[in-house]
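This is the structure, below, for whatever I ask next.
Removed: one protein chain of the complex. Kept in place: all other protein chains.
Order of writing sets the labels: A, B and C. Residues in every chain begin at 1.
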Amino acid sequence: MQPNSRKTLVLATLIPIVMFGFGFALVPLYDVFCRVTGLNGKVNTSPLTEAEQRNRNNQQETMSRGVRVQFVTMNNGDMPWEFAPLEHDAVKVQTGEDFTAMFRVTNTTDRFMQGRAVPSVSPSEAAQYFHKVQCFCFDQQDLEAGESLDMPVVFEVDKELPDHIRTITLAYTLFDVTQVANNN
Amino acid sequence: MDAASDIAHEAQHHHGPASGLSRWVFTTNHKDIGTLYMWFSFLMFLTGGSMALVIRAELFQPGLQLVDPGFFNQMTTMHGLIMVFGAVMPAFVGLANWLIPMMVGAPDMALPRMNNLSFWILPFAFTMLLMTLFMDGGAPNFGWTFYAPLSTQYAPPTVNYFIFGVHLMGISSIMGAINVIATIFNMRAPGMTLMKMPLFVWTWLITAFLLLAAMPVLACVVTMMLFDINFGTSFFNAAGGGDPVLFQHLFWFFGHPEVYIMILPAFGIVSQIIPTFSRKPLFGYASMVYATASIALLSFIVWAHHMFTVGMPLAGELFFMYATMLIAVPTGVKVFNWISTMFRGSLTFETPMLFAIAFIVLFTIGGFSGLMLAISPADFQYHDTYFVVAHFHYVLVPGAVFAIIAAVYYWLPKWCGRMYDERLGKIHFWWSFIGLNLTFFPMHFIGLAGMPRRIPDYALQFADFNMLASIGGFVFGFAQVFFLFIVIRCITSGEKAAANPWEGAEGLEWTLPSPAPYHSFGTPPKID
Amino acid sequence: MNRFFSLLKSVTGAFLGVQSGKQLDNDAEEKSVWPFVITGIFMTVLLVIGIAAAVRIVLTNISG
Partner (left out) sequence: MDTSVCRWLNAPLSRLLQAALVLSLLPQDAAAEIPLNMPVGVTDISRSVYDLHMTIFWICVAIAVVVFGVMFWSIIHHRKSKGAKAAHFHENTVVEIIWTLIPMAILIAMAIPATATLVKMYDTSDAEVDIQVTGYQWKWHYKYLDQDVEFFSNLSTPREQIENTAEKSEHYLLEVDNALVIPTGKKVRFLITSNDVIHSWWVPHLAVKKDAIPGFINESWAIVNEPGVYRGQCAELCGKDHGFMPIVVDARSPEDYQQWLLAKQEEKEQQAQQAAAATARTWTHEELMAEGEKVYARACAACHQPSGAGMPPVFPSLIKSPITTGDINAHIDIVVRGKPGTAMQAFGNQLTPAEVAAVVTYERNAWGNDTGDTVTPTDVQEHNAQ
């Protein structure tokens, strides 16, 4: 085989693999990109390890201040479950300290269903300063007919939060993933 | 003109084209494939145009008179897809096939068999797309920009045919681009250096690179859609961790280079026609070449100005506003080069020149509305209204379509050896010019006044201007049927055309006799 | 060294959309096209970083 046709052969196999790899890696790449830039309200959905948590707190000497965090819940599509914050819809939180909020979800139907809550933060600029230590949105909720569940979310608002942000809205959309869950 | 005679002599003893249908199905000749592309593009132009007339007929008056909203959405979607992928792009590939080999002194395209395949994919792709109109659930109804989740979870069952159709069109465009690059880089006649190539060849070289870089992203998006719809993945479904905005980023990352793909060849055509009828060399050839070359890279950093209202953080909005403003200037300013070419020239106004001048005037109006859209806070009021519809129709119809029509009038004598009827050409020009402005200029006002895009019925305050636009739409539509008549009349019974019918025309293709022999430049021409 | 500067000059000229015939001719001597492409990509990345920096400056001193 002449040298240059071997070169084209190598290229002809290498390039599609690289292109497919890039296309395939785009989704995790997109998540990283969103987490770094806080684009469109993507919050970090992976839990913070204790170590990361501790060294973040003592790094910041900036003065801690109150921030109003508003909880909004909604169902997507025909999801019949009832889903609402347990106590109050808005709380005053000190930056740098953990806060636990409880949410209640009830399966009002007469059959087994699986739901998944997707978080979103507004203003999207605040997403990168909103760290969730533990959240029910990290995993799926499987509820029998009529079963109800109180779910905690533990979060901490970073002290570095820019001053002009005084209210953060944490919105959860509840999706019916019953079939999706059976597929994969 | 001794070069022309020995080329003609040399063409005789070559075997001529095969006869009958097999000539067209198995052709590997760049002239025949160019003709196939041009006729296919004309057929798609009339098909897409008739869908536009259905839309304009429904919007003639407030109230639902003609079609139900579901079918109306199918018409807007198919009109967009067929005009972009079926009329404008194949027409430019057809012009590339016909002209690039002759302009660079090459006997044919570098990969003739792939050239045949990249054409013959298109009829199948568009049959697959158009047959969805007659299937259960109707044709795609989610707009030519097919945003998720409307195009994934809420799509009619025919969305899979749409996906495979788009795949085939993408493959055809990529193969066309590879062919053009291989021909331009490897098969130029000795002496025809890159820096001496006609500007049409340069713009097509950059368009080919844009195609190579942008089409795979479109293929990637529709494949992700296919997996979301059929195999339960969640690329664009928030339930499974996906994100509908990811779709918009990917689509517009392809989308903006796509609009340059549809306008650069038009820049090339106008840069050939204006100097001919001004009898003066193109002003600032170097600036045009370098500016076109810079678009190959700059067009990839502005895509999110189509998404200013999606809820981007402030930093994103500012970045894309500034980037869009910066790159609008080098491209917009090219208009001054054409005007300087005309300035102190010796102008005559045959039909190609009329269309080229209309291109400059009306494309610049489209460019200005584009500048207004770049201002992000103002875009909150313009986005997805008829102001945007007016913008991109002013850039595409007098932009791409008028350039293609001008190219057909300009090179038809070379292709078929006969002259078109100048009087009919001028009638066609003024008829199209008036129809076009009557259709799209009122859209600026109803868009500013608050009429959203893609709606089958509207409030009463938009009634009068919509009526004007609908009348203009029909006027413009029938002008193009008249154009079909002119072309057929010219091919069948136009009087003989000289090898170079235009007094100021330069370029290797004019050294060939008219009609250009089946095989030209068997021996490469000598370039001084 | 001056080859590098002429490359830089021609690519900035391309970004601005203004170029002289002279620059075009001496670029024609360049055998391969790759130096232009690489400088072009490098300049595009520079432009992107430049605009991003401008945005960061604008954001810091208005919200500060």
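Keep this in mind: a residue touches a chain if its C-beta (ideal position, glycine included) is under 8 Å from a C-beta of that chain, and two chains touch if they have at least 3 such contacts.
Just so it is clear, the model here is predicted, and its values are computed rather than measured.
Student: Mind giving the shown chains that are in contact with the missing chain?
Tutor: A, B, C
Student: Give the residue, chosen from B:L46, B:L212 or B:V333, that touches the chain omitted from the document.
Tutor: Of the listed residues, the one touching the omitted chain is B:V333.
Student: One chain isn't shown here. Among B:A239, B:V302 or B:A407, which residue touches it?
Tutor: The one listed residue touching the chain not shown is B:A239.
Student: Given the full complex, what residues of subunit C touch the hidden partner chain?
Tutor: 16-21, 58, 62-63
Student: For subunit B, which residues reach the chain that was dropped from this view?
Tutor: Within subunit B, the residues that touch the unshown chain are 62-65, 68-70, 73, 136-138, 141-143, 147-150, 153-154, 156-157, 238-239, 243-245, 278-287, 309-311, 314, 317-318, 321-322, 325-326, 328-330, 332-333, 335-337, 339-348, 357, 360-361, 364-365, 368-369, 371-372, 375-378, 380-381, 383-385, 445-446, 448-450, 452-461, 464-465, 468.
Student: List the subunit A residues touching the unshown chain?
Tutor: Residues touching the hidden chain, for subunit A, are 40-41, 68, 70, 72, 74-78, 80, 89-90, 109-110, 118, 120-123, 125-126, 164-167, 169, 171, 173, 175-176, 178-179.
Everything that follows uses one rule, which is that only the chains that are shown with their structure count from here on.
Student: Starting from the mean Cα coordinates of subunit B and subunit C, work out the distance between those two points in Å.
Tutor: Their C-alpha centroids are separated by 29 Å.
Student: Could you grab the centroid distance between subunit A and subunit B? Build each centroid from C-alpha atoms only and quote it in angstrom.
Tutor: Computed value for the inter-centroid distance: 42 Å.
Student: Which of the residues in subunit C end up touching subunit B in this complex?
Tutor: Residues in contact with subunit B: 10-11, 13-21, 23-25, 27-28, 33, 36, 40-41, 44, 47-48, 51-52, 54-56, 58-59.
Student: Which subunit A residues qualify as touching subunit B in the complex?
Tutor: 19, 23, 26-27, 30, 34, 37-42, 45, 76, 116, 118, 123-125, 173, 175-177, 179-180, 183-184
Student: What residues of subunit B sit close enough to touch subunit C in their complex?
Tutor: It comes out as residues 193-195, 284-287, 289-291, 293-294, 296-298, 300-301, 314-315, 318-319, 322-323, 326, 329-331, 333-334.
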